[in-house]
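The complex is shown incomplete by one protein chain, all other protein chains being positioned as in the whole.
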Amino acid sequence: MLLISNNVLLSVAVFTILLGTLYPLIIDVLGLGKLSVGAPYFNQVFTPLAFLILFFMGISYLLNGSQADKIRHLKKSVCVMVAAISVSMLLLLLLTPALQWKVMIGLTLTLWIILNTLQMLWREKQKKMTLQKIFQTRGAMLLAHLGVAVSAIGIILSSAYSLQRDVRMRVGDTVPLGMYQFKLTHVDALRGPNYTGAEATLQLLNTSVSVPDLKSQLRYYPVSDIALSKPAINMGLWRDLYVALAEPVSPNAWAFRFYVKPFMLWIWMGGILMVAGGLCAILQTKRRERLRQIN
Amino acid sequence: MGKRTRRILIFLSVLLSSSGLAESTEIYAFNSATEQLHFQHMTEEIRCLVCQNQNIADSNAPLANDLRQIIYEEIKKGNSERVIKKYLVDRYGEYILLKPLFSPLTYVLWLGPFLLLLIIVIKIFCGMKCGP
Partner (left out) sequence: MFFLWQGLNKDPSHIPSPLINKPIPKFTAARLDSSNKSFSEHCFFGHLSLLVVWSSWCSHCLEEHTFLLHVKKKPGLQIIGLNYRDNLLSAKHWLKQYGNPYNKIIFDPNGLLGINLGVYGVPESFLLDEKGIIRYKHIGPLSESSWHIDVEPLLSLWDKGSHG
């Protein structure tokens, strides 16, 4: 039952995407009106499914072993769950202004996966297996599950704690957002092959790490009468900074949008880990085939 | 805004961008952080009708700007999310809501995934218990 729990959940998730995407079309063709199904729907339906998937991913290590083994591991897992809940509650209470329950559940479940993975590693080590051996047999699962956990942390924290500001700035103004201060140092005229516009240069003040100047462009394409904003993005391990120059609001002031998105890079890192896990699985299968052929 | 007006405004702004002394101002200023979040949340749920597939929070289209301005003013008046959504739906229809309303028309949409999950779980349990 546990074995296919995540298969079932992932299938339901895929079905949901199909349903949400085709629903407006079905309603329209049936002549029942026109409605939109967008990100808010997918977020709302996906979140509980995702939580279930994360939960079952954490228990997946319990699957092998004898009945006695399973009971022992179950007891350990309860301890792990308690630990996960406590650590996530502590982190959130200390580091964030208010405890949001969705973030709490999400963070607990990702810690649940990570701690269970570590526990599995510890168990294997106790069986006197070398790290290399562990990697060869369980490497794929390790990488893939860690990848999911890391991506999940990225998604949960960046969606819950992103900061955004829409402001008017003149050259020389400084705008604070979170622990960052952005100063508009100058705005230059821009000329391209099929566009004109402006380029704004912003400096990050008071940073411990040196960040290159952020340059955002507003390009005006006369042929299509469209003004497009080309944002400046600074990616960091703990946060992404995003600055977009928007239309001028008066002859010497510009509209800007700023984003500070924490843990954004983790989503990508988690993805890379998952890909690595997948490749590992392929290598593992090949290795097993080779061994079988030898025997 | 006409083509020429746009061009001129951008050009003038670059020309006149010299040092400013006063503080910069929020484009949408609210009295409290809750109102600010409310605004952000609402603009992410309203569709930009002239864009391919964007909400009005992310779009620069004139209509998106107008609708954001309206939502801003309604929030400042103290109107609830339901009232503001009804205002927009009365004029543009349900199409403008990116999060569909829960109504007989959308029961399948909202409940479908969970019903499917339930059916599969029941089938599996039945398979295990009522099996050979």
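Points to keep in mind about this one:
Just so it is clear, A and B label the chains in written order, and each chain counts residues from 1 on its own.
Assume contacts are C-beta pairs under 8 Å (C-beta built on N, C-alpha and C of every residue); 3 or more make two chains touch, one makes a residue touch a chain.
Since this is a predicted model, take the numbers as computed values, not measurements.
When the full complex is taken into account, the listed residue touching the unshown chain is B:Val50, out of B:Ala29, B:Val50, B:Val83 or B:Leu101.
One of B:Lys77, B:Arg91 or B:Lys129 touches the chain omitted from the figure, and that residue is B:Arg91.
Interface residues of chain B with the unshown chain, by the touch rule above, are 1-3, 5, 49-50, 62-63, 66-67, 70, 89-93, 95. Those residues of chain A that touch the chain absent from the view are 22, 25-26, 28-29, 33-34.
Everything below uses one rule, namely that only the chains that are shown with their structure count from here on.
Chain B makes touch with chain A in their complex at residues 3, 6-7, 9-28, 40, 44-45, 47, 53, 55, 60, 93-100, 105-106, 108-110, 112-113, 116-117, 120-121, 124, 128.
Interface residues of chain A, counted against chain B in their complex, comprise 1, 4, 8-9, 11-13, 15-16, 19-20, 23, 27, 32-41, 44-45, 49, 164-175, 186-189, 196-198, 218, 220, 222, 225, 227, 229, 246-255.
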